[in-house]
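In this view, the complex is presented without one of its protein chains, the others remaining in place.
As written, the chain order gives the labels A, B and C, with residue 1 at the start of each chain.
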């Protein structure tokens, strides 16, 4: 054990956990990383490429090395940073990316072969023989790919999404963030304070700095209590603001239950979309390391992280208490680590400071003008080589802290592709002026990392931010604090012949950067892509700037001339479960149910998805063993008796106003204004580009009132298009539009007995052909006074009506019709039978009206009225459309018992089958029980002139080919006598 | 320098001293026979084929930033030739054939990996439409398979077969489809072109075209005027703003298309899967990241970044299709700038200005088209005649009424 | 009266109602709805004594209500008249205007909190991108909710009506119930 005194852990709450199956104990307040370090565990993983031993580097979400598979079974969570995994009792974690035990990874052989795996090597080889890439090389590479693994089981936890709104979002709850939130909270602004950590305080928790001469935790607790008491402030810990989107929308993930063994009744995480009028980016800074030879051993970590472990978690990062710790630094900051460790009673070898005139702040040895030039220790550090003035000597140590300076966390400020700018004094990039509008960076995120300056900057940022939205905020009394000494020099890496790691996870070394330079992969994005630098799970948080510095040295340019890197969302990895949130199963998207849905369900209907709708596909009866039996029965029932089908899904739009007729004249290719009241007309709508768009009916209920129907698929689109022309093109017309699709249950009553059946439910209404002919419509009452609408229209080609009643009565109506029609052979039919009936009749549906066809192709060319303008009329006359000779035809197989598969292509008999000889295709096909033959519709070159020709319908996809005869698409009652009787 | 396994071994054993720049950084010359504007995959492929196949030696590629910085470096790396319409399918099939020989042709491993693509089928109507397309693929020689639900389940057992809002009823597969390493494609063509004498000029932004009497004389750039007998513009995504400098309006809107990658995971997904009903498609890279995307954001944009609703929409689709990916994390997203055209299909054509040629309007499909677009654009630039598989990609198809509308949604770019 | 028996939007013979902690959600099958749109140039009438409200507002009086749905458009509500031909009654009130029956176009869910505004606001946070503070009493708006379109009417601090498309009633109930249940957890 290497626990120190103090810290912010609760020693009264010990927690048991396992790592790679071995049991350990930590405390409430620990992370997995701090608890493992406290147990003397330094080795936590393996690197991606060379499988080098890896230990923890950082103490926060930037951690590149200590990635584990957390939990087990369906909750297994790969690539989890041990540094932010809160310890809970029973936590189980496993190391990842190794074959065999972690300490004897078989794939460590890659490290021995590393000369062969230099940057970009795979682009240069594996090309011969050609077939070997997919068969041999790539499978081998893929086998070694990745880090952790998925359980392959569906995630069992629940996730939420939500929306929040505020005046000021404060990102980060450290010194600057707390000061900002308190300033804004006291001013009465709506404030959200979000921090990825489970505790507020940020870096204050990691440092030994005093506020008002007491421990910082006292001040933090006081501020937290006040913020908690303010109803206008919402504190969101365990919440990462991961992205900045347009117009002040921020994406954030709240980890509601990740600190618990299982979420229980809670959701595991919530995705919040926060709309903030202003935001303060108080995200702090990330420490960078200094590459030197063999700097990647477990035990080598960031000096600031070492302080955090010592101060917050009371942990010394060595395996044995007796082991000494050394610090390697290019500035004053490293000395703070030495001071804090000494104060905690840890054994410090000294501070290796690259500066010739290095300061000394306490009782420890300073190796001034020195560098670390080597390390030893296979699975963990046991010695470092210190070189001073050309003389090197080895010192045994158990851990080494590296302090290379701090990079402001500019990420969110560059999410709108604004570039950070180089600050030569701070030796770091800071947010530029072209960041997201309304986002004000503050504190360490702009390089003001001293406690005193961060507090003041946070307060001022809040005042400035709120002033922008008209809220006057007063300054607040800040606690007395100091800025720690922070002198540093530009020192980026220790030159040497051995490998010095820049990107720990992806194994990118200084040598790789040099090779990229040599090969002219010099633009920073080429460097990253060639070497994979910065592409690991930490997205270069700990490596990008060091790499830039090395490249700058090679090119002889400055760092900003060499390049800047910008960051894209997310700030840290976001679980796909929470982004995908909510329902993944059958409730993934809403479902529209027809008014007779529950009734159809009770009849045992099979359902099919049609857009958002669930529609009854067919209604199997006892004894029917194949769906075809059912559908044939339903079709024949309509042709010989009467059938019922819920057609509510067709879009309905109520069009009223003085100019309703004129409006519809302009929308539809054919005339609507001349329609008589009480009559219905079939309508064809084109797109403005001249292609056929949608069809339906227009029923004129009154001089200034039409009810139009659309296809099911296009209902929303046509309604939108109508609004477009109404508001944007012809607003001078007096027209009012509203959808009534849901309001009315509409049932098709089709078949020779339709009139008889309807006569049994209508109240005193003359259904005779004379009084209510084909294409008539009326408002009437049925079943003793229920208002209804009746349309005599037919999709099946039979005598048919559609009757509409308020949706709440739809179920009762179909039940009544079933009951009243029992002796007439009344039969409910579904979409399959509907499809057969319309194919038999040659009516176009979605497969024909697919947006690629024209009125002429559909045989409806004459509907495009030359007497008036309408949408698409002009463009339908273009050469390519006018000259298109493809026509809708019927197709009958020479062998009536063989199905013509829809999607087959048509060829002249005997012709080669190529794209050039392609004559058309089969759009829809079915078995016609009426004709006792398979039949189909299709588009065929010059189809209207090829009646009787025998073609080949080819379906090479499924190895089929058959002979078909071209016939009229109107297989049944081509004269239309039935529907008019 | 020839790349090979032998060379890699030799350099490994001798300290990597023998590697040379993959391409030069030449200063622009005063004049070229052909200047290609745009150092993306298409522009570099065009230059490569001009140099290799058409023998044009004085060729330059001018690139505003670094080569591959546009959509070539911001896509989901899918290659396929599974189109329906005769104007498209032979072109993409030529592209597929070029992909299949790319590494040998460029001596650079672009990691073309034919692991297959499966378009999932959810309704009978969709199966009919896919059968029509699959048959078009068959008669064009691209190959296809129509998979039953059970066959899909056997190949992709991790999909949501039992509890789905959009049940899986089968799939249309093109076994020859797959992925290629996007940067590798750019670099392979660049290195190959450079070796054949093409000047690749980075950090050279075209600021205007010098046009006199209806004829182009060259390009004004941030590095001065560069004269050219012919100028080929290949800047898809930025076509609108670049061609505006030549005074042209196009049948194109610029939109943002987002794509995403997860943290590295052990191999899970064999090939490419598309889930149209859920606006989601996915593959897994050789490094282990799940690479996925969905619809465009849907509004005109040159900002190269998108918004959260599409991120959610895409991942929701992914979770509905394969809920076992939930515990993985999104690592990074990016926004590509795409030319969305009025019929969803590309343009490779001359313009009304003599000597000015255009290649663009690639919608979502630019990456897979890279070899054939380069080849056909080179053909057009060198011969002044369209290549036989690219004859439909003309500007005038709109006014003449010969659109190539695979989706059948008409002249609304954000629906394609 | 007709001898046909209606069902509720959720398909029941009686409205569904369920309690989730402080929130109860009840299907309001009795609510009659009809849209009222002005003809061009028409002045706003006052059906049933309602002063047709301005943008984003709702008013109610004597069992009738109206909420703004668009420019020169309102939805008129009548409590307890769901089974009647309310559109005809409205048309009689405003013969010059365009009236369309909407009762069964929608499913109304009345959400009541037993603990003041907070649970209502928490529910809104989970479901709609509308700042609850901007949807105070007397305000109404239309927005998206889990891929559906809904009207939200803040009837009181502790009461919110969510009115969505009738054919989506089941999906809307599911969305509301799941969110309410999770607030309870």
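As a convention for this text, contacts are C-beta pairs under 8 Å (C-beta built on N, C-alpha and C of every residue); 3 or more make two chains touch, one makes a residue touch a chain.
The working rule: contacts and distances are computed from a predicted model.
Missing from the rendering is one chain, named in UniProt as "Sarcosine oxidase subunit delta" (options: "Sarcosine oxidase subunit delta", "ABC transporter permease", "Cytochrome c7-like domain-containing protein" or "NADH-quinone oxidoreductase subunit M").
Taking the complete complex into account, the chain left out of view touches A, B, C.
Taking the complete complex into account, B:249 is the one of B:2, B:17 or B:249 that touches the chain left out.
When the omitted chain is restored, the residue from A:675, A:875 or A:891 that touches it is A:875. One of C:89, C:142, C:159 or C:181 touches the chain omitted from the figure, and that residue is C:142.
Summarising the interface, chain B meets the missing chain with residues 238, 240-241, 244, 249-254, 298-303, 307, 309, 342, 398-399, 411-414. Residues touching the missing chain, restricted to chain A, are 245-249, 275, 416, 437, 688-689, 716, 720, 723-724, 727-729, 731-732, 869, 873-875, 877-878 (touch as defined at the top).
Within chain C, the residues in touch with the undisplayed chain are 55-56, 68-71, 73, 129, 134, 141-144, 149.
Just so it is clear, only the chains that are shown with their structure count from here on.
Taking the CA centroid of chain B as reference, the farthest chain centroid is that of C. Each chain gets a centre from the mean of its Cα atoms; for chain A and chain B, those two points are 22 Å apart. For chain C, the set of residues touching two or more other chains is empty. Residue numbers of chain A whose C-beta contacts span two or more other chains: 161, 273, 582, 587, 589, 591.
Residues 3-5, 7-9, 11-13, 16, 19-25, 65-66, 68-69, 73, 86, 89-90, 101, 103-104, 107-115, 122-125, 127-140, 144-146, 158, 160, 163-167, 181, 183-184, 187-188, 202, 262-268, 278, 285-288, 303-305, 307-308, 311-312, 315-320, 323-334, 397, 399-403, 405, 407-411 of chain B touch chain A in their complex. Against chain C, the residues of chain A that register as touching in their complex are 158, 160-165, 190, 264-267, 273, 275, 582-583, 587, 589-595, 597-598, 612-613, 648, 654, 656-658, 734, 736, 738-745, 781-787, 805-809, 811-813, 816.
Considering their complex, residues 48, 75-79, 115-116, 118, 121-128, 130, 133-134, 138, 141-143, 145-155, 161, 243, 245-246, 249, 251, 271, 273, 415-417, 511, 515, 518-521, 523, 525-526, 529-530, 532, 535-537, 539, 568-570, 573-577, 579-582, 584-589, 591, 608-610, 687-691, 693, 846-847, 850-852, 875, 878-882, 901-905, 913-916, 918, 921-924, 954-958 of chain A touch chain B.
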